[in-house]
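Only one protein chain is missing; all other protein chains are in place.
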Amino acid sequence: MEALKLKMQGIVKEFPGVKALDGVDFELKPGEVHALLGINGAGKSTLIKILSGVYQKDAGSIYLDDNRIEIKNAQDAIKHGIATVYQDPQMISTFTGYENIYLGSESDQKGIFSRINRKKLREKAEKLLERFPVDIDLSRPVIELSAIEKEIIAVLRALSKDMSVLVLDEPTSILTEKETEVLFSLIRLLKDGGVSIIYITHRLKEIYQIADRLTVLQDGKNVATLDTNEGDSGNHMAIAELMLGKKLDKVYPERGGNPGQEIFSVKDLALNGTFRDVNFSVRRGEIVGIFGLVGSGAEELSKVLFGVIPKTSGAFRLNEREIKIRSSSEAIEQGIFLIPGDRRQEGQISDEPVFFNVSLSNLKKISGLLGLIRRGSENLSVQKLVDQVKVVPQDIRQNVSSLSGGNQQKVVISKGLFSDAAVYIFAEPTVGVDVGSKTGIYNLIRDLSNEKGIIIISSDCEEVYGMCDRAIVLYKGEVAMHKNIHQCRLEEMLLCGVTGGGKSDR
Amino acid sequence: MKNDTITTNGFRLGNLFQAQYGLIWVALLMVAVFAVSSDVFRTAGNLLEILRQSGILAIMVIGLTWIVATGEIDVSFADIAAFTGIVTAVLLKAGFSWGITFIVAALLGTVFGVISGFLVVYFKFPALIATLAVSGIAKSLASLMGKGAVIHITKAEGLVYQLVYGNVFGMPLLFIVTLSIYLICRYLQDRTTAGQHLYALGDNRQATQEAGIKEGKILMSLFILSALLASIGGILLTATVSSGNPKIGASYFLDGLTVVFLGAMIIKAGQPNVIGTLIGVIILSTLGNGLTLLGEYFFVGNIVKGLLLVFGVVVVTFTRYKKRIGGQYSIA
Partner (left out) sequence: MTDKKGPSISDTLKSIAIFVMMIAVIIIIFSLVEDKFLTARNLKMLLRHMSISALTALGLTYVIILGHYDMSFYMVGCFAAMTTSYLNKMDIMMDSFMIGSIHSFVIPAVLAGIAVGCAWGLISGIAVGFLKMNDMVTTIGVGFIAFGTAYLYSKGSFIYDNFLTSGITEINNADWFYVPFPIVLMLGLYLISYLILSRSKFGRNFYATGSNRIAAIFSGVRVVPYIIVAFVICSGLTSLAAIMTTSAQGVGNVKASINFLMPAYAAVYIGISVFKKATVIGTFFGALFTSVMLNGFTLMAMPFYLSDLIIAVSLIIAIILSKIDWTSIQKKNPIPGSGSEIAYEK
């Protein structure tokens, strides 16, 4: 048996309410490019974070070059030669490329006043770069560089530390087609140089271009490890099925009956550099689902619909009237509410109690003369919503930070309900939500759709497929699919999200 | 995508080059006005005086320059200088030699830096509050020692006299010393890891942390350094004017911050740096000197310096490379 570079065996990792990894085995051969694939919540990110020292495994073992190792923190990982490049690598924007590459290790000498020989550093950096067919001016501040150039600098930073294992987390999500090619040639050269690479992505086409093997994670388990033979474009559908596993584990509520009047519509919506030609309408009783993975423009779309990011062009219509959405407060006034994707940063005010969070979206409803809040009225209406939405525990005076993820999400939803909107946009409605609460939230959304316009924007394709009546798939900023749900299959939807469905790429 | 543009919510005000350029023109204009309006201004003696007086402020604000570069602030430096100035006067009056006085005063002043550093790094005080409190303590203790009044001492003699009033090759020795200190500091700032890391801190704390750089150590050292240098400035000031004044805090405070931001505008594209600060000090001293000679009341100085400070902040704010919050779009 040939020697393995890296072997992860029986890795288990649990979070409160969620078992992210359920005994995962993963092997990496020396000098191979091994792709890691999986839908939302499958565990890819968690596995990688254990490897890079950000998380600690609950059980299992890791072997590097046949030696058992423990990775207790980020420094450990680096010491073992494992480097990770995340999606948006953190850099010092005013420093040059070579300064970022050597940040923290600018000098061989110890001590706080060690001399930095800039010329030497630059030469060292350029030497590193020499091996690759890219031309980057490492003396320019990185803020001026393009996405691929920044990624390459992040990769070079990893290389400068003599890495033998390189992990790339969704490296192409922000790259153009041409830039992806550059990245691939970089990867091939690294391979030749003996570096073993783990490549996380959802883009199947790329996997078949660059990877030697691929592993599919599904629901915290390794369900398949396949070879990608040269020239084989792969059976995408089979892989999609592997990623999905047992279909529709979670119970999604029954679909609605006849859709009613159009409530909200979007025409020719575009955001420069991110998405374009988005058209759809939302009718009463009908949930519109937009599925898009990282880099598809879905996240930005949710914010444009809410006015938090100004659109480049396009029009909105609400109840037959054209409306302007130029700010979040205007959106709410018009009757549109977004339950945002990043709950902690965007959705909730963690240090404040539940009632504070809920009523914030529509304070005038509960305030009277001179803006004074009618506490009694507030308590009543907030409690009603909280009970309706089933937040547990029900005390509306407790701080939101003490609630579980699922309940926190329900609080944010309550805030939306409190604003009495006509259209609700749910971005990533169940991320970080335990399974038990997910069902509750789905039922809530379905019930809501009977009266209101609902749009779900998510990178969880099962969720979108299970919930919506009409499905739109975004891929690299363009609408790759727009169909009635009964006319498409889940695998088809996922495939569209990972390959663009055969549409020619930009 | 060149980012050295001054914009505010989409209103273009020009670019950094224009601002620097503009400042140079303003400075030249200012010098011209003064030169024309006052014969004294034009004399070599006066110009040397400007350089001499620059020295003290310049030494005081090196630490502040770096503290602001890391994204923190220190509002105590001027009152620490006042404190050490009084301590110097008291010790000298009590008969101690300059050598001992210098060491004791400097040490005592540095203690304030240790306090500030502790409060910020270990107790997680906001830097403004910590240094504000420390400045209050320093100012009060300074007043305490002189019972609220200025303490006069005999004019300095010998070596100290030479240092403060003497010239070397026609240039004030004090300024030469200051310049030397600045050159050393520039080396530290641009050519050592310490300087590199402090700028990294100011730009992206998370990246700095991930790179394993010890933020706490750097901040602590900076607060101590700032206090030390402010102390030295205070001692030199007492030597120069032959008295310890507990109330100099306010004026040096505004001056210090103004020169740091002017300096940030001049060099290093919006980041505070020592050479820029030095140039800022010279500009400010010229301004002060000219206004005094023209008989303008000192409060005009406040107005002008306040305006310069605000201008400096405007330029620095808008030329700082826009950082991304939450993806490619900054929402707030």
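Every chain is named by a letter (A and B) in the order it is written, and numbering of its residues begins at 1.
Quick note on the criterion: a contact is a pair of C-beta atoms (placed from the backbone, for glycine too) under 8 Å apart; a residue touches a chain by one contact, two chains touch by 3 or more.
Everything quoted here is computed from the prediction, not taken from an experiment.
**Student:** Looking at A:R140, A:R344 or A:K384, which residue reaches the missing chain?
**Tutor:** Checking the options A:R140, A:R344 or A:K384, the one contacting the hidden chain is A:R344.
**Student:** Given the contact definition stated above, which residue among A:F356, A:Y442 or A:Y475 touches the chain not shown here?
**Tutor:** Going through A:F356, A:Y442 or A:Y475 one by one, A:F356 is the residue touching the chain not shown.
**Student:** Using the definition of touch stated at the top, determine which of B:G117, B:P172, B:G195 or B:G301 touches the missing chain.
**Tutor:** Missing-chain contact among the listed residues: B:G301.
**Student:** Which parts of chain B are in contact with the chain that was left out?
**Tutor:** For chain B, the residues touching the absent chain are 8-9, 71, 73, 75, 119, 123-126, 128-129, 132-137, 139-141, 143-144, 147-148, 205-206, 209-210, 215, 246, 250, 254, 257-258, 261, 297, 299-310, 313-314, 316-317, 325-326, 331-332.
**Student:** Of the residues in chain A, which ones touch the absent chain?
**Tutor:** Output for chain A: 15-16, 18, 20, 40-42, 44-46, 54, 306, 308, 327-329, 331-333, 338, 340, 344-353, 356, 359-364, 366-367, 370-373, 375, 397-399, 401-405, 415, 419, 431-432, 459-460.
Please note the rule applied: only the chains that are shown with their structure count from here on.
**Student:** With chain centres defined as C-alpha means, what is the inter-centre distance between chain A and chain B in Å?
**Tutor:** That pair's centroid distance is 46 Å.
**Student:** Going by the contact rule at the top, pick out the chain A residues touching chain B in the complex.
**Tutor:** The contact residues of chain A facing chain B are 74-75, 88, 90-95, 99, 103-104, 106-107, 112-116, 118, 141, 143-144, 273-274, 299-300, 303, 308-309, 342, 345-346.
**Student:** Show me the residue ranges of chain B that touch chain A in the complex, using the header's touch definition.
**Tutor:** These residues of chain B touch chain A: 1-3, 188, 191-194, 196-197, 199-200, 203-204, 206-208, 210-213, 217, 221, 269, 271, 321, 323-324, 326-329, 331.
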